[in-house]
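For this depiction, one protein chain was excluded, whereas all remaining protein chains were kept in their positions.
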Amino acid sequence: MQPLSLNGVTIDDSFAEAFDMAATGLVITAPTARWAEIAARTMTGFATSVIACGVEAGIDRELSPDETPDGRPGFRVLMFGFDGKGLEMQIQNRVGQCVLTSPGSACFAGLDGTKKLKLGATLRFFGDGNQISKRLGGTHYWRVPVMDGEFLVEHSTGLSESAIGGGNLLILGRSHAEVLEASEAAVAAASTVADVILPFPGGIVRSGSKVGSKYKALIASTNNAFCPVLRGDPGSELDAETDCVMELVMDGLSFEAIRESMRRGLHAACAFGPEHGILRISAGNYGGNLGRHHFKLRDLI
Amino acid sequence: MLIRLAGGRVIDPVQGLDAVGDLYVRDGRIVAAPEPGEAVDETHDCRGRIVMAGAIDVHSHIAGGNVTLARLLLPELHVNEAPSPDGMPFAHARWSSWEIGRLYAEMGFTTVIEPALAPTHALQTHLELADLPVIDKGALTVVGNDDLLLKLLRERESRDAVRDAVAHALAASRGLGLKVINAGGAPAFKSNLRAFSFDDEVPHYGLTSRRIVTGLLDAAAEIGVPHPLHVHCNNLGVPGATETVRATMAGAEGRPIHLAHIQFYAYEEDPAGLFRSGAETIAAALAAHPNVSVDVGQVMFGPTVTISLDIMKQYSGHPHASPKKWALVDGDAEGGGIVPIDYRAKSWVNQLQWAIGLELFLLSPDPWRCLMTTDHPNGGPFTSYPEILHLLMDRGERERWIARMPEEAKRRCGLAALEREYTLDEVAIMTRAAPARLLGLADRGHLKPGAVADIAVYDDLADRAAMFRAARLVLKDGRVAVRDGRCTGWIFGRTHALKPGYDAAMTREVETYLTDRYGVGAKAFAVPDEAFGERHVFKVEPCSH
Amino acid sequence: MAALVFRLRAAPPERLDLSALTPAGLVGLDRAAIAALVVGTTKHAPTVGDLFEVSGDDPGEIVFEGGSDRLDRIGAGLTGSARITVVGDAGLDVGAGMKGGAIRVTGSALHRAGAGMTGGLLTIGGDAGDFTGGTAASGAMAGQAGGIIVVSGRVGDRAGDRMRRGLLVAIAGTGAHAGARMSGGTIVTAELGAEPGTLMKRGTLVAGRHGDLGPTFVPAGRYELPFLRLLARHIATTVPVAAGLIPERALRWRGDMAALGKGEILVAAG
Partner (left out) sequence: MAVISEAAVGWPASEAEARAAALIGRARLPLIAGLAADLDAIRAAFALADLTGAAVDPAAGDALAAEMRAFADSGQMNTTPAEARHRADLVVVAGPAALAHAVAVGLFEAAASPLYPWRTQRKVLLIGCGDAPAVDFGPTTVAVSHLDADPAHLRPVLAALRAAAAGHGLTAPTGDRPTLAAITAAAAEIKAAAFGVLVYDPAGLGALGIELAQGLVKDMNVATRFTALTPPPALNGKAAALAGLWTVGLPGRFGMVRGVPKGDDWRFDGRRLVASGEADAVLWVGPLAPGLPDWLPAAGTVALVPPGQAAAADVVIEVGVPGIDHGGTLYEARRDGLSYLEPAAPSARPRAAAVIGRLAQIIQGGAAC
């Protein structure tokens, strides 16, 4: 079998192993795009890993006024968690602390679904009895009095139980600067796909991890196999020229969306080629025994 | 005219009779078997059927200002849909006097007592009763919260004065008995008290409920009112009301007393302040006090309305109104309160009320002293009596209902363990013989020669509800009133009333009091025969002595 | 199948109760049985056949031709997806208590149009009388509790009385006491008559102008509420003719302070 490559970059015949997740979406609007973005960014902060943050969240995309329910600028955010109950708690805390508080904001369902998660259903109680219920065309909203007017919030949002978390790409290269530049480009490309978020800082995680640790309290620890400074350990996956590895992680509402996002990220990274220090693309997996979704890199070329 | 009811199973506990045979009626009365060869004008085939005296209800709110206010408050619960048959105008006008008479008759009831005849509205009550077709009626005069009586008691006037005041109220309002409702509770509520117990004092009067009730027991005995003083106790619906009932029973000190709709008091309080069944406590107290009779006030599921002169209780109950509207009259003496309610099968509280009522029936030591009522319409409409009889007579039917009870209700009562099934004989006692005896109406409730020919004939069906819902035949005063479960036309019964005497001085005292209070005299409150046109409405019943 | 058409032969001699002429009331009836239905309200008891020429056979699509303000209870309690069209005027209670379907009256309607309705769409081309979208009868605990009513002209007094939910649009204006005792829902109009929102507990009136409010409505500021934008969009899609009635910026009156005081009147503000 011929080794896989794209634009001179070696592509491991490996796969990203991803898991079933529950997901929901929200649309956050404000009088200006700036304030809609502030609310959206704030509520998706500290939401990189469901293990420690309770949720993986990020901005899916910016919405034009035509695309939002109230005709104002907005952002769609996606949130991924273990189950609906956990997501509901995250919605309550994050929308309550970061959107309800943000000037001029409103918050709507960002995902359809027959199963619903409480949104305004719990946040309305902030109104202390002065909240106003409104149903328009089958949709239920709450208007909650706040100091700059009203916080308009939809009663519920949709829940997807067929979402997927953990699509990923490992970008291996010569230097930190070159790998970072290619990774940024890969994040930008991967983010153009709807229904996908890259929840880590700027879409990149540099501390890819393995399962388990020598310390009993930890359930994950540094990924020895892809740590350049640990070359020499048995099991290191890195050759002598690879001094830097960065990872992109994608959560998405569907297999197809993640695969497309990975494909765009992979091509964007490979476009830099060996001449710009990008040597190899790999993916994280656990041998295929833990996650039921496998994104084979060979299918993305 | 001689009528023969032929070949039915005749059940008459008064005569100890349960046998297949003929029953004869002549000129509105039951008569002994005629001489052989005497011509029978009319024969009704009763083979395979049950023949009983017409049933009697001692406590059903069927007339009077508050019943009519309930009609006004809840038009949505009695929307008319069916036309009435020719010759029976308003027979299907829902909640009307006319419909009430028809529906009672079709179940085989021939005498019904309105238990809240307010003396100030006696004329209206009697006018409404007079428009109730078919059945005989009577009403219990409400005393015990009126300022005149309270003043006499407060000022420690003689027992004679109290007796005369009560006798005057009874005679003027043309009542058949005496009723007291949360004695002292109405003036206490008007003075802004929100709770009132047997030994609490009415503000400004220095009188307790106990003093009022015992004063009325004395008066009733001295007047010779055949029906025991009919008491609506304090603390209706309150967890712990079993204690109020026990205190009231003990307070009667052996004198005859009837406690109304006892189910609403058979509530004990658990450590969490919630209620649980006190039926065993009540049943034990009933067994220990042979002077006491009760009616149950069974709760049945569905929307209904509570109508009561207990304005304190009705005000405190208004937050539970369903639909959310209610009315309260701070009237002369009591007034009244109307609070709609929906007893829901899904509510453990309502289910427990239902179960407690049945427990009381099934634990009752004596069918002569524990009567069937729903306190119509307070616990449910009187039209649910057939279902209640089915539940009492058929343990299997009970179990089917119990299977739907929430656990919360099941573990707060002992209904599931009760195996008793009422016999037809016990039913005849509870719904015929006993109420007649308690009302002092000697000419009914049994089938002895000389009794009024108020007779109900039922098909002997395993489905007791179906059986008692539609009598096969009902004779009222010897006339066919119902055939095959349907009323056959308008005939009219009478309103039974006492006519006690009293000292003429009381007439003057009452006149002075009324003129002081209202600016009009006793005539304005009278119930003269002339007010009924050419209708012959009243039948005077004798006092006991 | 062709629409089931009831063509009025002449002005009816008495008020008619047409509530039986719905899909539910006509199911399984052939032409003769339909003609025999009594629709009169007096002892004369005229039938469908006495008063209407009947054609067509589709009870899911009913047309009344030749209106009259004596044609009462058209489409009362309508359910499902049936459609009823009245070419001309309708009488009392058109669409009262309807749960679904669509009724269109090209002329005007008398009182209680859409009273107590819980779903569906009721459109009236002319004016409508008192209690439009309000309570259907004495003692009724709820007025309109869902669905949409659109009246192109004016509605009478107490429109939306005890309204709980849904949308009532009276394009030209309302009579007095619009939204009386309402506890939810939204009324939209160009002009509210005298004393709007009497005893309203909750709910929203949106208008360009209004009559006397009395002392128990309190001004509570001027806002560009996102809710109004949402409402404007909803109306633009469901009632395009009324799209211009929603102001971008509104003065919020809060009341009725004589009742719960959690209702609002939103009036166009510069």
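Here the chain labels run A, B and C in written order, and each chain numbers its own residues starting at 1.
Just so we're on the same page, a contact is a pair of C-beta atoms (placed from the backbone, for glycine too) under 8 Å apart; a residue touches a chain by one contact, two chains touch by 3 or more.
Source: prediction; values computed, not measured.
Within the whole complex, touches from the chain that is not shown fall on B, C.
Touching the chain that is not shown, out of B:W95, B:F198, B:F382 or B:Y458: B:W95 (per the contact rule at the top).
Of B:L127, B:A195, B:A221 or B:A442, it is B:L127 that touches the chain left out of the display. In the full complex, chain B touches the hidden chain at residues 63, 65, 67-69, 71-75, 78, 80-84, 86-87, 89-90, 92-98, 120-121, 123-124, 127-128, 131, 147, 151, 189-192, 204, 315, 321, 325-332, 335, 338, 490, 512, 515-520, 523-528, 530-531, 533-535.
Not every partner is drawn; the one left out touches chain C at residues 13-15, 17, 38, 40-45, 70, 92, 111, 130, 135, 137-140, 158, 162, 177, 180-181, 195, 198-199, 212-219, 254, 256-259, 261.
Note that only the chains that are shown with their structure count from here on.
Between chain A and chain C the centroid-to-centroid distance comes to 48 Å (mean Cα coordinates, whole Å). Taking each chain's centre as the mean of its C-alpha atoms, chain A lies 73 Å from chain B.
Among the residues of chain C, none is found touching two or more other chains. Of all residues in chain B, none touches two or more other chains.
Touching chain B in their complex are the following residues of chain C: 137-141. Across the complex, chain C is touched by residues 73-76, 323-325 of chain B. Contacts from chain A toward chain C in the complex involve residues 29, 31, 69-72, 106, 129-130, 132-137, 141, 143, 149-150, 152.
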